[in-house]
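Here is the structure we will look at.
All protein chains of the complex are present and in place, except for one that has been dropped.
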Amino acid sequence: MRANVASYDVVAPETLAEALTLLADEPGVWTPMAGGTDLMVLFEAGKLPTGRYLSIHGLPELRGITVDDDAVTIGALTTYSEIRDHAVINADLPMLAQAARETGALAIQNRGTLGGNIANASPAADSPPALVAYGAELTLVSAAGTRTVPYRGFHTGYKQMDLRPGELIHSIRVPRRPASEGWVHFYRKVGTRAYQAISKVCFAACARLSDGGVAEVRVGFGSVAPTVLIASALEAALTGARLDDAGLEAAVAAAARHEVAAIDDIRSTARYRTQVSENLAVAFLHALRAGG
Amino acid sequence: MAEVAVGKVAVTFTVNGVERTVETYPMARLLDVLREDLRLTGTKEGCGEGECGACSAFVDGRLVNTCLVPAIQARGAKIETIEGLASGAELHAVQQAFIDAGGAQCGICTPGMVLATVALLREHPEPTEAEVREGLAGNLCRCTGYMKIFDSVETAARAIRARQDAATAGEGGAS
Partner (left out) sequence: MGKYVGQSVPRKEGVDKVTGRSLYVDDIVLDGMIHGITVRSSVPRGKILGVRFDPGVPWDEFVIVTAKDIPGRNVVAMLIEDQPFLADDVIRHPDEPVLLLAHPDKHVLAEAREHVHIDVEPLPAVFAIEDALRADTVLFGDDNVFKRFDVSKGDVDAAFARDDVVIVEGTYETGAQEQMYIEPMGMIAVAAPGQGVTVWGSLQCPYYVHKALKPLFDLPAEQVRVVQTVTGGGFGGKEEYPSIIAGHAALLSWKAGGVPVKLIYDRAEDLAATTKRHPSRTRHRTAVTRDGELVAMDVDFALDGGAYATLSAVVLSRGTIHACGPYRCPNARVVARAVATNHPPHGAFRGFGAPQSIFGLERHMDKIARTLGIAPEELRRRNLLATGDTTATSQVIEEAIDLGAMLDDALSQAGWAEKKAAFAAHNADPANTVKKGMGLATFFHGSGFTGSGEVYLASVVGIEAGPGGRCTVLAASTEIGQGTNTIFSQIAADALRLPYELVEVAQPDTARVPDSGPTVASRTTMVVGRLVQDAAESLIHTLRDAGLLGADYSAEQFAAAVDAYRERFGTLRVYSKYKQPPGIVWDDKHYRGAAYAAYGWAAYIAEVEVDTLTYAARVTDFVAVQDIGTLINPLLAAGQVEGGVAQAIGWAVYEGVDWRDGHMANNQMTNYIIPTAADVPPIRVYFHSVPFKYGPSGAKGVGELPMDGPAPAILNAIEDAIGVSLNRAPALPEDIMEAMLAASSQSEAHHG
């Protein structure tokens, strides 16, 4: 272990109100910590800034999954395991279940949380592309009250997000996308191995088809830009398109290639990420044609 | 050197059914608390970053990487380690299976692998091959190539079912 454990203070309030009060009273002092699956890795490597951490892991107000007719609402501290095993999520939001299943492996899924994954703001996280593709909304809570923001646009730059001082992610609301209403889901995590892998490219797309055309589509990429990437050009190329349009494949490929901003790093190359992004976008089109 | 100087705090939890209180730093890894404060060294460290699974233990019934759990988050938890698995001299069926089917070689991944298998068989008493592979994917082994571990899982599953069948038959006879 490369960190000095005596240089880290951690408190663990028992209620959300207590946590929010602490955040409001001592602004900028406390860094929230959920399941620890990201922060503890940095800690081990000696790369976690020393200071004061607020463990919110035990807060009951931020846990659990509720379902209504239109949407599934997931408490920020819901674990991947709970998401992976949830029947409605598996049925209507299968990409979210798959992202949870492919994050780390079982022991990580038992500890890691969806809210923690969002707030850690890693561009390589597995759930954010699915949340982009599903058009999720975040409810944020602070001592001053709550507000709701669309997930698309929440991340504003590398490790930057629209989270105000003293604010915590409360829950994630995801509109249901049942296949019976014409929704097609396409998720592909390209990691270094089957499990215990960090994404080199992650692709999530959800489209509604009607009359041989694409009525509505949202696409998110992971690991190809400083944040989760909203694939606007790809969405524009597909929205309203006829699936039998012969030029569509080239347009999709070009849009994907154009909008990813991949880099070389320890896990892969920019060339690989760009080429695979293009391949997956085209494969998504093929899936739409097969399913449409 | 340090900008923040933190004192130790008291953390109470149960380990293998016994309530324990340790004085430790809130950020101390549960792994170190088990190994150093409680001298339960069956929980191993292979990477310190949640990758290898050698430090697996149960926290509140769920398999976790203890290297990623700060002590403060274990307050009030029910912790089960490899030391608590056997009942006295009698090995747990999974432990026996790892001996019989060759699932342990150098042994450093074995405690974690055994506990991951226990977790798997609790969830899937008759696991498919895909379930076995997925269930053990967080526990790296460099010796076995996993084949004998898969055999050990199957052997254990059979033994547990046989024991349950015997118990059910026994109950049936008594009623």
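For clarity, chains are labelled A and B in written order, and residue numbers in each chain start from 1.
We adopt the following convention: a contact is a pair of C-beta atoms (placed from the backbone, for glycine too) under 8 Å apart; a residue touches a chain by one contact, two chains touch by 3 or more.
The structure presented is a predicted model; accordingly, all values stated were derived computationally and were not measured.
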Self-check item: Neighbouring shown chains of the undisplayed chain, as defined at the top
Solution: A, B
Quiz item: In the full complex, which of A:Gly46, A:Gly153, A:Pro178 or A:Gly240 touches the chain missing from this view?
Solution: A:Gly46
Quiz item: Can you name the residues of subunit B that touch the chain not displayed here?
Solution: 1-2, 35, 39-49, 51-52, 54, 81-83, 85-86, 91, 95-96, 98-102, 104-111, 114, 132-134, 136-150
Quiz item: In the whole complex, what residues of subunit A lie against the chain that is missing from view?
Solution: 1-7, 41, 44-46, 105, 188, 190, 192-198, 200-201, 266-269, 271-272, 275-276, 279-280, 283
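Throughout what follows, only the chains that are shown with their structure count from here on.
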Quiz item: From the C-alpha centre of subunit A to that of subunit B, how far is it in Å?
Solution: 29
Quiz item: subunit A touches which residues of subunit B in the complex?
Solution: 1-6, 25-29, 32, 48-51, 53, 56, 62-65, 67-70, 72-73, 75, 116, 119, 133-135, 137-140
Quiz item: Considering the complex alone, what residue numbers of subunit A touch subunit B?
Solution: 1, 4-12, 33, 35-37, 40-41, 43-45, 50-53, 55, 57-58, 81, 101, 104-108, 110-111, 194-196
